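Just passing along the structure, written as structure tokens.
A single protein chain has been omitted from the complex, and every remaining protein chain is retained in its original position.
A and B label the chains in the order they appear, each numbered from 1.
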Amino acid sequence: MAVSTTVKRMRTTLLLLALTTALSTMLTACGASDEAGSSSRERVEASTTERAQEAIPLVSKALGATGAKATARWQSCMAISWRYEAFASLTAAAGDTAAQLDAVRAALTGAGYADDTQVDGHVTATRNDTTVDVQPSPIRGKRIWTVTVQSSCADYDGDDLDRVENDEDRPLDGM
Amino acid sequence: MTTIAVPAWLPREPEPQVQESASAVLTEVRAAATAVSDVAEWARANGAPADFSGNAADAADHAVTAFAADTDAVSVALERGALAIDAFLTQMRQRRNEHDALTERRQRLNGDREDLLQRIETATEDQVEALQADAAALRQRFESYHQDLQAWRDRVEADEDSAIRAFAAVDELAEGLAAAQDSTRADTAALAAELRTLGTDTDAVNTWWSGLSQSQRNALLISDPDLVGNTNGIPTGDRDEANRSGVQRDIEYLLGLQASGEDLSASEQRWLDNAQSIEKAAQQVSDSKWEGLGVNAFVMAYQPHAFGGDGIAAVAYGDPDTADHTAVYVPGIMQDGTYIDENGSQALNLYEETVNSMLSEDPPREGAVSTIAWIGYDSPNFNPESMWPWDLGDSAGDVSHTVTEANAEAGGVALSQFVDGLNSTHTDGDQPHLTVIGHSYGSTTSAYAAAGGMDADSLVLIGSPGASEGVHHASDLNMPAGQVFVGAADNDPVSWLGGEDGVLPGSGDDSLGLGQDPAQNDFGATVFAVDDGEEFHGPGGLVDTGFKQNHVNYFDDTNPALANMADVVSGNAGAVVDTGGRTQEAHDYLYDWTGDEVKDHVVDPIVETYEDVRDGVGDAVDGAKDARDDLWPDRWP
Partner (left out) sequence: MTLQMWTAALSKARDEWEEAAEGLNGPRKNLTQATPSLLGDRVGPAADAFLTTWEQRVLVLRNLASGHSDALAQTMFDFLLTDRESVQETQQLLMWQDRNTPPVSAVGP
């Protein structure tokens, strides 16, 4: 059936319109809302910072690393939404990578994080809204591992948006 | 007692003072030269024409005509200065390499000297003769080192003398004016015209550029940085230098306007955002998160006024002209030049993952990598928040923009030409191993490029709303066999949009026009494992969780998608496991979700609330079911 491109586009727009109208009519009663959109920027910074201050030393100890320097800032999620992220790179003691990953995993799960690892050679652990990921990063140097502690991705507006879009590194205290 | 003459210990030779950071001086001088050159061009256009044959005094008294000569003199002087700095920096880079080699040699020699001294200490009389011979040989090697070191120092001094002379030749007004009159000056207008006629033949562009003298290249880079910086086929390093000076020129101009108390217009503000974003994209290699990678950035494209001010921008991490493995990342909707730094950080993440992946192999694999974030097409400015019906009218134009193929098709052509450029500028003979990764709408653009014959080795489509109109199977994408890879999270609603049939059942051919869902099993691509994201409810969840989380997690360290992409990029595609892909249509995911929504939020609550009224329950449930069936029949279409 030959339909002109313009008509197709109009119909598609109308269909999307119909779809969302129908959805919102159906769902008004149940008041669709969700957690991610209602987190405030400051709360996200505070909770992610707290998690990082807890997790990074744990990981550092498990790897036999001496001291960790960590920074934190807002990062984008593929330029569409935003997450707060603490980042540290550590020099681990010499050891077998698999055993070291196990040690890290044990340290984090022991502290109440759930093991959420999906990729070989990583430890990914989550707690509430925070995700911790630990992996060796040989490109950065011998025995160097990286730890990232991230909030989930969400959008912000107004002053908060300015803040997350233009954030700079700041050091993470308590390392 | 015999003495054995051992040469003196070799002291450390200080490193040359001039480091890579000195390139900042070159960028500033070029930026200045370019801006003055622009003013000189204005003055020439508004002054006496070059072939004016009237009263010379008239021309001489005319202010703009005199101004043209004055600014031209400044421009030429700065151009000569830039040339001198460029040559000096190139020489100093070479001297630093030579210094490294000499340092290694010095350390070895000192080590050998220590060995000899120790052997002498414990020597017996009959070993003396042999030790004398060893000492003599060592003395010769030391002498040779001294000579080479002195020769190196002489070379450094000669390079410095050369630069000093070059500056001295144009550090006075009169000298600038004389240089402007020099008949051997590069005719940049003619050169620019020549370059333009070469068009999109990137091999020809590359050959032509190599045939120019350094002085000609330097002059053209200053007179036409926008042309040199954005023409495919020009070597990456030169594009980077041209674009950086263009960016600095623009930033200084716009900040100057602001500083003088003027408010920037909306388009000037966007221009400044574009310039500052690409500057940030280049500088972020020094951020605390990324400095450990030790990678350099190259500004490969900078056209802040393109697409009505949205802007074209591209940044490479690692030099694609010398890389063994190159990836071009094409982001999706809502991306423009002001997001190049954020998209750049995805490219950096991919860079780290790719190199780590190679280093983790047994045995570790060496190889240079380059990852490029490229925003070179007109990406629609779809605002997902405007999915509410009362907003949809406003952004309906943008929505239909999203669903039209035209921009993806045009984008595909631009991408293909960019890739041609990368193939032409790669040194060491071979073309690079090149992977194109398209996300979201960028995947449709990439698919258009591939279907149109783009010369890449591998194609990765992630979070794809469609593999472009007219493509029914992976083989339509003209990639080498087995080199089409797809990542699609089950809970990524953008990946529910693909399909050659309708969005809604019973509605005939009303597909969004972006093509088939490439994650389908029968599409024939290798569908790799990804993090499927979180389930969500309601239109709010669709946007906040579906779009703003599940659609944008493909480059997360925690996501198998990133590890799989790194395998493809590094040429280790054999390690990518095919999960088989989807066996239900993309739209069925949408259908299932809306069906679940209706079930969870309408049918079940009714059942619960009215469960003590049996007939009421029965009627309510039936009524709800009928209502649902009217809108959504049981099967497609």
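Quick notes on this one:
The rule is short, and it goes like this: contacts are C-beta pairs under 8 Å (C-beta built on N, C-alpha and C of every residue); 3 or more make two chains touch, one makes a residue touch a chain.
Quick caveat, the model's predicted, so the values are computed rather than measured.
Taking every chain of the complex into account, the omitted one touches B.
Contact with the undisplayed chain is limited, among B:D112, B:E160, B:D287 or B:D455, to B:E160.
The chain that is not drawn here is touched, among residues B:L257, B:A410 or B:A529, by B:L257. The chain omitted from view is touched by exactly one of B:V6, B:V39, B:A192 or B:L359, namely B:V39. In the full complex, chain B touches the omitted chain through residues 16-19, 21-22, 24-25, 28-29, 31-33, 35-36, 38-39, 42-43, 46-49, 58, 61-65, 67, 70-71, 74, 77-78, 81, 85, 88, 157, 160, 163-164, 167-168, 170-173, 176, 248-249, 252-253, 255-257, 260.
Just so we're on the same page, only the chains that are shown with their structure count from here on.
Contact residues on chain A toward chain B in their complex (touch as defined above): 1, 3, 5, 8-13, 15-24, 26-27, 29-30, 32-34, 36-37, 71, 75-81, 87, 89, 116-122, 124, 131, 133, 135-141, 144, 148, 152-155, 169. Contacts from chain B toward chain A in the complex involve residues 287-289, 292-293, 331-332, 334-335, 339, 342-343, 345-346, 352, 355-356, 359-360, 364, 385, 387-389, 392, 396, 399-400, 403-404, 439, 503-504, 507-513, 529, 531, 536-541, 544-545, 547-549, 551-560, 562-563, 594, 597-598, 601-602, 605, 631.
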